[in-house]
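Beneath this line is the structure, given in C-alpha cells, with notes to follow.
Only one protein chain is missing; all other protein chains are in place.
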Amino acid sequence: MKIRITRYLRIERRGELGLMGRILMKILAILLALLFSAMIFAISGVDPWYAYTLIFVKSFTYSGLTEIATKLIPILLCTVGLTVAFKAGVWNIGAEGQLLLGAIGATWIALFVDVYDQLRLPLAILVGMVSGASWGLIPVILKVRLNVNEVVSTLMMNYIASGIVDYLVYGPWKGAREWGFPYTDKFPDTAWLPLIPGTRIHWPTLLLSVLSSILVYILLSRTALGFEIKVCGQGKRVADYLGIPYGSRLIIAMIISGGLAGLAGVGEVCGVHRRLRYASSISSGYGYTAIISAWLSGLNPIGSIPSSFFLAFLLTGRDIIQVSLGLPFATSNIFNGSILISILIVEVLGRYRIRWGRWTI
Amino acid sequence: MDYITEFIAMMVSASTPILLAALGEIYAERSGILNLGVEGMMAAGAAIAFYTTLFTRNIVIGLLSACIAGMLLSLIHGFISITIKSNQIVSGLALSMIGLGISSLIGRNLVGTPLRNSLGIVEIAILSDIPILGAFFRQNTLTYLSYILTAILWYILFKTKIGIAIRMVGDNPKSADSIGINVYAVRYGCTLIGGVLAGLAGAYLSVAYTPTWIEGMTAGQGWIALALTVFSAWNPFYALIGSYLFGGIRILQFRLQPLKLSPPLLSTLPYLFTIVALALLNIERIRRRIGAPQYLGKPYHREEAWM
Partner (left out) sequence: MMEELVRMVGITKHFSNVVANDSIDFTLHKGEVHGLLGENGAGKSTLMNILYGLYKPDSGEIYFEGRRVYINSPRDAIRLGIGRVPQIPELVESLTVAENLAMLLPGLTMGRRLDYVKEVAERYGISLDLDALVCNLSFGEKHKIELIKGIMRGSKVLILDESTTMLSPREIDSLFGCISKMRDEGRGIVFVSHRIPEVLRIADRITILRKGRRIASVMRNEVDEHELVRLMIGTDIDKSIAKDKVSLGEEILRVEDLHVLDDIGGEAVKGVSFSIRRGEIFGIAGVAGNGQRELVEAITGLRDIEKGRILIKGKELSSPRCFRLYGSHIPDERIGLGVLPSLTVLENIALIFYKSFSNNGFIRFNDLRSYARRLIETYGVVTPSLEILAGKLSGGNIARLILARELSADKDLIVAFHPTFGLDVASASMIRRLILELRRKSAILLVSEDLDEILQLSDRIAVMYGGRFIGVMDSDEVDLEKIGLMMGGVVAS
C-alpha cells in the first residue's frame, strides 16, 4: 500500500523488519515513553530531568547494579512464564498472585513441615512452583470450561492471593519473635538460598531463570508441544479445526507460566527476605512489571533477558526516586503504561516507511 | 434506621462507583471497544477530583475535571484501538497502569488529607420515609445521578436511533458502515463516554464515599466494574441490579467483622464473589447462548472484506 502525501514524499508499507530493526523500534518506544512520562512529571511539578539523571547516576554504581540483578530474577522468571501464556492466547495478568502463592508454598515447607534438612530447600522450591501453577490453573480452567474472561479472573486472583498472605502473616503464621510485625519467623538456614557474597543475589534462582528462558525458547521454537501452544494462541476454533486439544494445551501453558511465577516467589522468600511478610513487601509489582517486560521482548524468551534487565533497572530507579523525591512507588506505573502504549504505536509505525523521490507506480 | 434499611443504604452507596463505571463500559463494549483501563481511569479521576475540589473548594469543578481526565485517558485507548487498530487488551492494561500512576503522583502529598467540602447525603422528602426502600433516597447527589443515568442510558441504547447505531457498530460494523453510520465516530464517542463515567466513578470514591485521600482507593473496583459489564449482559438496567449484588458483598465484608473473621480474608470477598459470579453466569449464558457484541475487541478495517 502506498499513500502519496506530496509529489515527492510518500509512505509505503514495508516488509518484515529484521532483528536490528525490531530492536531499534523497541528502543524508540522506550524513548517515546520517557518523553511522555517526562511531560506528566513536569505537569505535576516534578523535574523530570533531575529524576532521570538521578536514576542513571545511582543505578550504575556497584550497589545499584547488584540491586538490579536481584530484581532481575523474579522479573525474568515471571516474564518467561507470561511469554508462554501469552503465546497460548491466555492473558495471564495474574503472575503477581501466582508469585505470592509460590512464596506461601515455600514458607510452609520452610517453617512448618518436618523434613530432612537437605531436602528442605529443594522441596520448598518444588512446592512453591506447584502452588504458583495451581493458582494459575483456576482461571485457565474457568476460561476453558466456562468461558470466563481470564483478564478479570487472574486479576481477582491477585487480590485474593494478597489477602491470603496478609491473613497468614497477621494471623496463624505470625512470628513469635517479631515484636508484632506482620512477619513470620525467620526461616531456618537450611531453607535459605545461597547468595553471591556481599550482595542479595540468590544465584541458584538467577541461574534457573536464565535456564528457563533458554528452555522455553527451545520449547516454543523446536518442539511439537510448543508449536501446538502457539497454534492455540490463534483461538479455539483454529485449534479445533486442526484437531489440537485446546484446553489441555492452555492448561499446560498456564502450568508453566504459574510455575515460573511461583519459583519467583520462592526466590523472594528464601533468597531475599528469608521470611514471609505482608504481600506488598514480598512483591513490589514484579508480576505486573513482567507483563511489560514480556511485551517489550516481543514475546521472545531470549529477548526476555535484556527486557527484564531493563525493567529491573526501572524498578531500581523507582526505589531511588521514591526515596529522593518522595514519590510513591505506584508513580512508576506511568512509565510502565506508556511503554506499552508506545510499543503499540511504534509497531504500527514500523510497518511503514517514508520515501523521498518522485512518485512512480 | 433499622438494620436492614441501613444495610441497604450502605449497599447502594458502595455500589454507585461500580455502577457508574460499568454503565460507561457497557457503552464502549456495545460499540465493540473493550477498554480494560477502567481501573486506571477511575484512579486518575479519583485523584484529580480530590485535588481540584480541595483547592477550588468547588465540587462541581472537581467532578468535571475527573470526567475530563477519564475522557482524555480513554482518548488514548480510542486512538490505539480505533485509529491505529492495535491490540485493545494491551492498550487497556497500559491505561490502567498510567491511570494508577497518575493517581499516586497527584495524591503523593495528600495522603490522609480530609476533604472539607465533600458531597453529603441529601434526603428526599417523603420518599426517604418509605420503610426499607427509603434507603434508596438517603443518598448523595451522585447516586441519584446514577439512577437517572441508568434510565437515560438504557433508553438511548434500546429506544433511539443512536442506540441502534451503537449496537449495529458493535455487532456488525460492516453493515453499519454500508448504511452510512460513521463506525469510527460512534466507537470514539462510546469510548469517551466510558472514560467520562469511569472518571466520575473515581470522583465518587474520593469526594463522596471516603472524602479522605487514600492511596490506591479504587482497590480493584474498576476490574469489578468490568466483570459487572459482562454480568449485566451489556444492559444498563441489569447493571443497576447487578451492582447492588457487588456492592452488597462489599458491605457484607464489614458487617461480618464482628464474627471475628480475619479482616484480610474478608477483604478478598468481593474478588472471590466476582469470579464465582462470572463462572455461574457463564454456565447460564452458554446454556441460553446470550452473546457479547459480535465485534467486541475487534478493530474495523473497511477494506479487509476483500478476498
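Note that the chains take the letters A and B in the order they are written out, and that residue 1 is the start of every chain.
Note that in this section a contact is a pair of C-beta atoms (placed from the backbone, for glycine too) under 8 Å apart; a residue touches a chain by one contact, two chains touch by 3 or more.
Fair warning: this is a prediction, and the values are worked out from it, not measured in the lab.
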Omitted-chain contact residue, chosen from B:I148, B:I179 or B:L259: B:I179
Options B:M168, B:I193, B:L252 or B:L281, residue touching the unrepresented chain: B:M168
Residue in contact with the excluded chain [from A:I141, A:L195 or A:V238]: A:V238
Residue numbers in chain A that touch the chain omitted from display: 1-2, 16, 222-225, 227-228, 231, 234, 237-245
Chain B residues touching the omitted chain (full complex): 161, 164-165, 167-168, 171-172, 174-182, 288-289, 291, 294, 302-303, 305-307
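Just so it is clear, only the chains that are shown with their structure count from here on.
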Whole-Å gap between the CA centroids of chain A and chain B: 28
Sites on chain A touched by chain B in the complex: 40-41, 44, 46, 91, 93, 138-139, 142, 146-149, 151-153, 155-157, 159-160, 163-164, 166-167, 170-171, 288, 291, 295, 326-341, 343-345, 347-348
Residues of chain B defined as touching chain A within the complex: 36, 40, 76, 80, 84-87, 89-91, 93-109, 215-216, 219-220, 223, 226-227, 230, 262-265, 267-268, 271-272, 274-275, 278-279, 282-283, 285-286
